[in-house]
Each structure stands twice: as structure tokens, then as C-alpha cells.
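As you look at this complex, bear in mind that one protein chain is not there, while each of the others sits in place.
Order of writing sets the chain letters: A, B and C. Residues in each chain are counted from 1.
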């Protein structure tokens, strides 16, 4: 229902913004990239975000304890969206999507009490878990060739996962695999220590200076209870995975909202100050109309994201459609925003010296992460029944 | 190859333009509509076009005789395109598509000498033939429920055809039907006299003031040689029909080119003369850029149509792709052109008094005739192998 | 004709008010005034010309007007219901529960009334407001002029000060239902020498005044309520000037805002005749491998549905922000988005209908299809009337984004 923020939410957003502003300006993102930082992100920032309660927003407080500082009124997609949007505005590299939206959520939804015990350390920022779900180069979670073969009480896991976000620094991995050796083969999520024998992690540097990993699994030996939930067969893992991916896509969309809004404001400022042919760029009518169009799309997107976040938090029946809509729309908004920002900044916009290119690159990664507009429009249309 | 007109073509275009200008201004189209003219078009104009050779452009001169005045250098899609484009500019209602591009062509491609004998009278403008190929409300020539049942030497034709362009004034009909009673059922085109017992023609008035008909066929008795080509089974009728429809779609696109170009020039004139807020509309930069965009699309479309017409005339391998491209592109161009023309004309553009609405209506009919942009883009993509 | 129901008692508390109102409405609202308005019938616009209204419609208006329920929050002395906000909300809820159609509509009630309440003299209020509330007088508006387009302030229709009265000459375009209205409110040039926004007055004119004539405007979609209204040496008493004789522009701007928020509500719904667009698409286009057989159209429909949802949510957000007092610039986008979306919606519908949507009239076309086609044509005016899309973009750039002229 809520299309305006509550006071608590406004206050929370202010705290997040202040934290990121002080500790993760865009120049910090540039530094991490230029120095080819081995982590590709700041663990210090991550622990600061933990102190603010950002890391426990998507888990059951019972699993994370009081230590996280999570306030009772906060917790859910609306707040996660606020965090991600601020991350987008500052280009703050954090494992929010990989570790919180994907991994914490999967553990919360499917993990046994013993497995969920990891969440305490996740919420303090001391432990990182990455989720390895993608195999091809396009988002298609149904495409799983990785196999976990059940032999007695042991599982042998083999396969190759690509684009495992933050996989290069993960302590644990959640891996989707077809479990074979049961009465019928079924998809399951397995919890794997990243340094297990047979796990080969290759770090890949992305255009936005962040990192993902290719994870090669060669006969990784795991106990049977490495499967989340410790059940066999776990028939609903595929459904839960689809839902968790949709939630994460929506959070990704919130980050894109931040990128698009920041680009808008920077472009607005550029047009206001830069002169050409004896007048401010902002006074050219063709540019005014383009800025107005962009503003319209920003506002529509904001309404959609707020409603989608509420929809998830309220558990509305149509929340999956809302999430698909959110990610589809924000992908298009970012295409518009990056194209306009670069073009309207002119030559300076294509130099590495300008920050605009950093937003462009981050936006492209975000667009293709967890399904692009095409994927989510198709999913949305399916839910319309057409 | 030819992306510029030859001198002969330029001269021919001049003649067509002069004829239409004198005999079929837009006001004439308006008169036909307002008076709900029983024909919905001018037979006098049609005979004048015959004198100019327009009606024999798509047939073998041997079939039409010298009487048509067809010059030897003329004949083919390039010239047909010129005629149709001028028709579009003047909103001249003629049976060019129905009687020439569809019916004459089908007869030329498939007819026996006896059947082709009709072409002499077609070329003089004395005989009208309409082609009945559509059954649903969307262009899908493969969808044929109409059946011609072979019983001995007789055929019994039953079915319902919709959107039979100019069917209300046709002397003869070409009807696509599944011929049953042969060793295997196969699609055939049948030549049917419009006043045969069992043929029920219902005139339908379209938004552009023109007319099509619903043709209901109830056990229409025909001789076996009513099938074009007089062969049984005629296995290539479906292919020829597809090709003839593609050629006709390309001619339809040429008419749309005329509509879009005419709307452009009228809008340009409007912007040049109309003042608002103390300046000419044409001096507003946002409108300049929109006009430039529109001009770009016009020019691109013109290049494509000229090449597609050449492609057909030269029998290039890819001519079907070119035709699909042409109709798809012109559909989009007309969407742009009508939207911009109406909007930029402001209030006057939505009144019946203005001609803009007449072009809008004609453009919509043309867009949906012989397959819309969606249909032809899909067909084009299939030919790309994707 | 059934006997008039007894009045409800003045409300003691809200629950009692709800109870009373419900009971009264159940009695007062004729059965034929419940449910959606059937095609061919229109709402009651009030006024002296009630020829097209059914007896039930007239009765329903009379009964509602007697209670002041046509304008429930207006003061009782001006013909309103004198209800407070909470009570008015209850009335709306109960009307909705009954699926009662509005007893009265029109520009008098929706646009002029609120402005009169705000800036009219006491005499003007007492003269005009009760007649609006009771639906006795039907108003039309005279803003645009031939040749003025979006540049409303360039208007030429003149009101010359003749001492006791004004002498009005000129013409007004797009005067909806001027042929059936009793009065017209007009923007007129009172001072041709002042800067163009400064020399404009807001004049109330009786349509029966000698020298006024109207002619109907036919649109591309066919018949329309629009007229052109001509003024030839029309004498108008000076008391009928609303506000200062040169203060009309400010009043017009107030009124335009009501008009825009009304227009923005377009585009949200996707109901077409009986079924929804999705059902129509499945019926006409069909499915193939479980998805719509036309892949491009499928994407256009999905995009449209998303856009409609984004529009509806933005309108709701504007409302919520207003209530919270945190108004941003979102409101400025609604007219543009709503009207552009409505045009897009009809383009999609035309694509779905295919050649079946190309009919002008005749038995071969379903009424649903014919109506959709006419509505498609009518939608083309949406982004022109009530402030063109270009003007909307200018406003966003200037007022919301602070971009200079």
C-alpha cells in the first residue's frame, strides 16, 4: 500500500546515505578499480553496514540475534530497496545482492537450524556466502547441468557455474544442482565450503570493476545434509529459488533506480551550468523535452518499485508479477538514463576521467544481472496468461 | 540496383500525378465518403488510369493487348510503386491493390489462357476482379476453412471470406479454398462469378470511406476448371498466393509512403505558417528535432522501397525479405507520421473538417491490410533464420 | 412514480449517519440509476435541456439535490450538503456500494463551482452556486479560440467596457455542449493594450443573450459535444465579471488545474466493452505454444499493462503524498502520461482487432468493435485538449526541473 516512506524509513535512509556518503563516495569505487583491489569491495564498509542493521534485513531476527542492531520496525524489501538505491547512487560495491538477497534468503527459506546458524556471522559482516545458480551466459535458472550424485550418505558434486557474483571472496557457496540417486531426480540447493577439495574458483573482473567468479566443481564430496533443509527429495527448491531470484532482481532494480536518479541529477546539473552557443544547455527546448521524458520515466519507475516492495512485504498474490515489472522497467530506464547521460554530457562523458562512464558500466552489469528486461517482460507476459 | 528514377519513370510519375491531381484531389475522396457513393470510388478515374497504362503494369502484355497503351519500358513493381505512392498522396481510391496487384497477378501467374482472357477487360478498366483470401480478422493466408468439394466434374464451394477489398463492386472473385475430393486436399484459387447463385456479398464501409465485402459462399456450384490453371491438384497455389500477397503488401507500402510524405509536407507547412507564443511553430527546437526524426525515417523508407521494388523486378533471391521489410517499415512510418501529423496540427487535426484525419484513417486501413508490421517483422525474422 | 422518501435525520454520529444515508439512498436511488451507464445513455448534466434524460434520471437528480448531496461538502446556503469530510466520504462509500451513478455531472459542478466558491463575490455565489448544485443551470466553458492553440493567452474575443455593461465580440472554439448549455464562462480580452496575460477577464454569460450562436464541430471520430460559439455584440452586465476585470488569467489557471487532474484519470482502465484486453487478445489472436500467436503484439500488450500499472500507481502516490504533505513533482506528469497511454492503449486495441477494427458502421461489425474504433479516433485528441503534451513537457522542464526559458 505504502507509496510514501514512513518516518522510520526516511530516518533509516538518511543513516544509510550518510554512511555511504562518508565511507563510499564514487571516488572510492574508482580507487578499488584502479588498484585492482583483491576483494573488489570494502570489508570495512560492509561491517559498518552491518552495524546499521542492513545485513539482517532479509532474515529472521531469531537467526541473527540482537547483535545486528536490527530494529523491529525495519526489515523487508522496502528497507532493502532503500539500501540498494543508495548503493546505486554512490556506486558502493557491496555483497548485498549476493550474500543477503540471495544467500541469506535461501538459507532462511530452506535451511535447517544448523545451516541457518551461519546467518549470525553473515549479519555481522564476518562471513560471506555467494550463490552459484547460473550456468550459461544468460539468466536462465532452469538450465542446470550441475549434478549432485547421491552415493550412500555422500554426495558428489560436479559442474560449472558462471557469473557467481562475489564468488571470489565467498567463504561458502550455495549451489543449485540436480540431485541424482533419489527416487526421481530433483533440483536442490547445496551448501558448500568454498575451500572444499574439488572447488575451483576463478575470479573474473567485470567492466564495473566488481568481481564474479567461475566456479568449477570436480567431484566435490559432501555429506548428504549439505542439501539445504536436509530433506530428500526437496521438491520445492526450484520454486523457492525462482522466488528468491525474483526478490533479488527487485533489489537489483532498486540499485538501478539509484543509478538512474543519480545520472539524472548529474545531467541536470551539467545542463544548468554548461553553456553552448551563448546559452545554457538547459535552455534548449529539445533537451528540456528529453529531460522531461526522462523525469517521467523516473517517477513511474519509483512508483512501481515502491509498490512492488510493498507487495513483497505484504505477501500479495501478484508479487512475482510486480518484481518482474520492476526489473523489466528499471532495465529500460537504465538504458535511457545511461544513453542520455553520456550523450548530454558530450565528449567529457566518454572519458574515463568522468564518473558517468562508471555509472554506465555498473548499469549494464545490473541490467544483465538476474535477468534483463527481455527476460522479465516475457515472465510478466506469461503471468498475464498471454 | 536502381535507387534513382530513370527519366522514363520520372515522366510516368509526372503523368500519374497530373492525372490524379486533376481528377482525384482529396476533396473528391471526401465527396465519395460524404455521399456514401455506392461504388466508393470513381470508375471514370479508373478508366483514365487505364489509358495511362497503370492497369497493365502487372500483367503480360500478350494477355492485355496493345489497347492498354502500356509502353514497353514500363511495367513492374517500380512503376506500380510510383502509381500507388501518388494514390497515397491524393487519397485516390482505386482498385489497384485488389484488382491489379492481387487478382491480375494471380491470373497471370496461375491462369489458363482462357482464364487470362479476362485480363484484357481488366486492363481497360471495364472489369473488376477481387481476391478473397482472408477469413479471420487478422492477416493469415494459411488460415483457410473455405472448402471446394469435388464431386465428379463439379465443385461445390462453401465458406466465408472477410475483408474482401472492393468485393462489393467486383464482377469476378478469386477465392482461396481447400479443394477436397482429390487424392490429397490442397489449396487452390478459384475463379467465381460474383453473381453466381450461392454467392452472398455484404458491403462493409471502412473508416477510410472505402469498401470491402464479406463474401459468404453457400454451396456455390462451379465447373472443375474454375480452379486457376485448370489443373488438379494445383500444389503450388499456396506458394504463389504467398508471393502475390507479398508483392501486393509492397505495393500497399508504396501507397503508405505517399501518405507519410504528404502528411510530412502538410505538417511542415503548418509549422512554417502557424504562430504560437509570438513565434513560428517551426522555430521551436523540440519540434525541429521531431521533424528531423520524421524526415530521417521517410528517407530510410524511401531507400528501402526503391530497393525492394528493384529486387522484385530483378527477381532477386531475397525479394520476399525485401517486401516484408518494406511493409513492416512503412507500417511503423505511418504510425509515426499520423501520430506526429495529428499532434502537431493540434486541435484542428482532430476535426473532420481537416484532411489530416482522412490520411490517418486511410493509413490505419493500409497498415492492417495484407499484414501489419508485426506480421511482416515476424516473417522477415523467419527468413533471417531466427 | 414512487413517492419521495423521507429525509434522513441530521447525523448524530458517523455510524448513525452511515446508517441513515444507506437507508435513504436505498429508497431514493431508482433501480435504473444503479450499475454502469448503458451505451447510448449519458449522465445528467443538469440544466434546462433534460430531453435526453430518463424520468428516473431527473428524479434521482431532484432527490439528491434536495439533500445537497450533489455537492455534499459545499455550504448549505449555496445549495450544498454542508457535510464534513468524514461524512462526505461515507456518502461516497455508500453511493459506491449501491453502484449508484452520479446524479449530476458537468463543468459547473466540477470546474466553475469550486472556483466561484473561492473567488466569487457573495452575490455571485448566491446567484450561481445553488443553481449549479441543484442542476438547474448547465454551464459550458469558453477558453480556446480559433488560431490560438496552446497559446491560450493570445485570445482575441473582446469585452469592451460600455459603462454599465460589456460588449462582447469574438468566438470560442471547443466549447463542449455549448448548444445545450444555459450559461457559459468565458475568458475575454478586457484590455487590448495590456501585456497579453494582464488584459484578460473571466466573464459569466447567459447563453440566451442576443447575439450568441453556436455551431457543432464534427471530429474524426464523428459527432462530438464540441461547438464553436460566436459572440456578436453581446451585452453582458458588469456584475457578471468574476474577480477583477483584468484578473481572469489567474482564475483560468486555477480552473485549468481541475481540468488536468480530471483528464489524467484517463488511461488507467483497460476495460473494452464487456471483456478485458487480455481476453480480447486471446480470443482474436489466439495462443501458440502457450503464448500469444503474435509475438510483437504480445510484448506491446505486456508493456502497456506495465505502463498502465505504473500510471495508476503514480496517480495513487500523488494522492498519498498530498495527504502526507510531501508533495513532489510527480503530479505534473499525470496528464501527459495518462493521455499518451490512452492513445497507446487504443493503438494496441486496434492491432488486436485487426481488420475487424476497420469498420465505420454496418452490420458486419460488432458494436464493441465499432465503439473501440471510434474511441481510438477520439483518443487522438487526448494529448491536445486540456493542455497539449508539448505544454506538459514544457511545464515539467520549467516548474519541476527548473530549466530556464
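In this text, a contact is a pair of C-beta atoms (placed from the backbone, for glycine too) under 8 Å apart; a residue touches a chain by one contact, two chains touch by 3 or more.
Just so we're clear, the structure is a prediction, and the values are computed from it rather than from any experiment.
Enquirer: One chain isn't displayed here. Which of the visible ones does it touch?
Expert: Listed by label, the shown chains it touches are A, B, C.
Enquirer: Of B:26, B:127, B:238 or B:381, which sits in contact with the chain we cannot see?
Expert: B:381
Enquirer: Of the residues listed, B:47, B:221 or B:293, which one is in contact with the missing chain?
Expert: Reading the full complex, the residue touching the unseen chain is B:293.
Enquirer: Among A:13, A:43 or A:364, exactly one should touch the missing chain; which is it?
Expert: Counting the whole complex, the residue in contact with the absent chain is A:364.
Enquirer: In the full complex, which residues of chain C touch the absent chain?
Expert: Touching the chain left out of view, chain C contributes residues 289, 291, 295-296, 298-299.
Enquirer: Hey, which chain A residues sit against the chain that's not shown?
Expert: 134, 136-139, 162-163, 202-209, 212, 214, 274, 276-277, 286-287, 335, 339, 342-343, 346-347, 349-353, 357, 360-361, 364-365, 368-369, 372-375, 377-378
Enquirer: Mind listing the chain B residues that contact the chain we can't see here?
Expert: Spelled out for chain B, the touching residues are 2-4, 268, 271-272, 280, 282-283, 285, 287-289, 291-293, 295-296, 299-304, 306-307, 325, 328-329, 377, 380-382, 384-386.
Here is the rule we use: only the chains that are shown with their structure count from here on.
Enquirer: Measuring centre to centre with CA averages, how many angstrom lie between chain A and chain C?
Expert: The separation of the two C-alpha centroids amounts to 45 Å.
Enquirer: Between chain B and chain C, what is the gap in Å from one C-alpha centre to the other?
Expert: 42
Enquirer: If you look at chain A, which of its residues touch at least two other chains?
Expert: 285, 288-289
Enquirer: Scan chain C for residues touching two or more other chains and write them down.
Expert: In chain C, the residues touching two or more other chains are 390, 393.
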